[in-house]
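Here the complex is missing a single protein chain, while all its other protein chains stay put.
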Amino acid sequence: MAETLVQDVEKKGTFEFGKKERKLLTDPLNENNPITVQVLGICSALAVTTLVFPSVVMAIAVVFVCAFANLFTSLLRNAIPKQVRMIVQLVIIASLVTIVELVLKAFNYEVYKQLSVFIGLIITNCIVMGRLEAFAMANKPWQSFLDGVGNGLGYGAILIGVALIREIFGKGTLFAGSPIQMNLIGANNVSTQYWINTAAESGIGTFFSWYSNNNLMVLPAAAMFIIGIMIWWQRSKYPQLVDVS
Amino acid sequence: MELFNIFIKSAFIDNMVLAYFLGMCSYLAVSKTVNTAFGLGLAVIFVLGITMPINWVINEYLLGENGLFQTDLTFLRFILFIAVIASMVQLVEMIIEKVSPALYNSLGIFLPLITVNCAILGGSLFMVSREYNFGESVAFGLGGGFGWFLAIIAIAAIREKIKYSNVPPALRGLGMAFILTGLMGIAFMALMGIDPAVYTGTK
Partner (left out) sequence: MHSTAYIIKFIVILTGTVALGLTGLREVTKGAADRNEAVFNKKAILKSISSHLQEDMNMKVKDMSDEEVIDIFDSRVKQYVLDMDGNAVDEAAVVAAGHKGGKAENVDMAKEKKKDEADRLLPLFVYEKDGNTFYIISVRGNGLWDEIWGCVALKEDLRTVAGVSFDHKAETPGLGAEIKDNPAFPKTFEGKKIYGDDGTYTSIVVRKGGARDQTFEVDGISGATVTCDGVTEMMQRGVKYYEPYFATIKK
């Protein structure tokens, strides 16, 4: 095990950043997006996108976990026996998440409480394991690290896009739950009345008070529709992605 | 009768896919044809049905206060649950590779990804929070798996038929699958809150 590690470090060479590496970062943002093209990480995209703020938190966490899980798996890739590779991959993911959890618990308890809800969602996020299987098991550490960052960002972009639509039309707020929460539209709905009392009292909401929140947007089904439409738009832009079958 | 109720409830009313929207990735990616969907569905039934009782035993006799180590080890719950699931999936993978190489190839990366199928970990966590006993957890596992199986067969059948419709090219395939699932989810909301125990007279 130790020898393969050393070999890897030697083979890796410098941390070059050429055309290929840049592609690793930008591809997941458009034509190889983890959600809309690779179909990975849908569950968490449905679960956290009712509000923008948790989506941002989740996106940051996934970038971090995905990048480092890719890095460690790639370092160990030649030593991992094929028969037990899934367990090894999950041990790596779960330990990374647990380390973050323990450190936050000791140094910033408030953030830990915010994040503790996501722990299950990060471990079972198929993007992380999907990239380990598809990329890190067959590529060098530095490239794998970049691939992890890129895919995390591509995932985050969709997450935040969906969350913006769902929060504005479903709750009439923006960034609710964060320090900069604001009230945008709608005033005559049960669920926004909570926010109106607490969030900015004179937002743009005053002008759109006729708007009644669309409860459909709060349901997971709305996220399915929005992602479906995003796929439609993306595939009209990149016709090579269209299913021929 | 109690167990039968849990089975029915977890398969139809609390359907993992259409009511809780869990296990979406493989559900959407592997539902192009009924044949592959059938294979994956069976694999999920197997994994859910077998991991649920194992995780029940782990939770009860290993992690609990009165378990083997006499201390509260619940912070290890995630890791242990997922490790059990991963080993079961690894087993399924080896079996499918031997028995049906064609299915193995068509499932591709989504076979190992059953491990991180949130329906399976979610099922184990539901089992803990709903305080099921051993028998109930078996019924819940099988019921949840059967519900997942039915959902993926249903969407695969619809997707096979919709090929003959005039869908805009860019929406064909995945885009349509997302929208269909959303619609099916809304339809399933009609079943929410039904309690089979009322009809079978156990409550």
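Note that the chains are named A and B in the order they appear, and that numbering of residues resets to 1 at the start of each chain.
Heads up, the rule we're going with is that a contact is a pair of C-beta atoms (placed from the backbone, for glycine too) under 8 Å apart; a residue touches a chain by one contact, two chains touch by 3 or more.
Since we're looking at a predicted model, the values are computed, not measured.
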Chains in view that touch the one left out, judged over the entire complex: A, B
Chain not shown: contacting residue from A:I60, A:A79 or A:A138: A:A79
Sole residue of A:V48, A:I122 or A:I227 that reaches the chain not shown, by the stated touch rule: A:V48
Missing-chain contacts mapped onto chain A: 1, 47-51, 54, 79-84, 87-88, 91, 95, 98-99, 102-103, 105-107, 109, 113, 116-120, 167, 171, 176-177, 190-191, 193-195, 197-198, 215, 218-219
Sites on chain B contacted by the missing partner chain, in the whole complex: 65, 72, 75, 122, 125-126, 128-131, 192-193
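The rule is short, and it goes like this: only the chains that are shown with their structure count from here on.
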Cα-centroid distance, chain A relative to chain B, in whole angstrom: 22
Residues of chain B defined as touching chain A within the complex: 21-26, 28-29, 32, 75, 78-79, 82-83, 86-87, 89-90, 94, 109, 112-113, 115-118, 121-122, 125, 168-179, 181-183, 185-186, 189
Interfacial residue positions of chain A with respect to chain B in the complex: 36, 39-44, 46-47, 83-87, 89-91, 94-95, 97-98, 119-121, 123-126, 128-130, 133-134, 219-225, 227-229, 231-236, 239, 242-243, 245
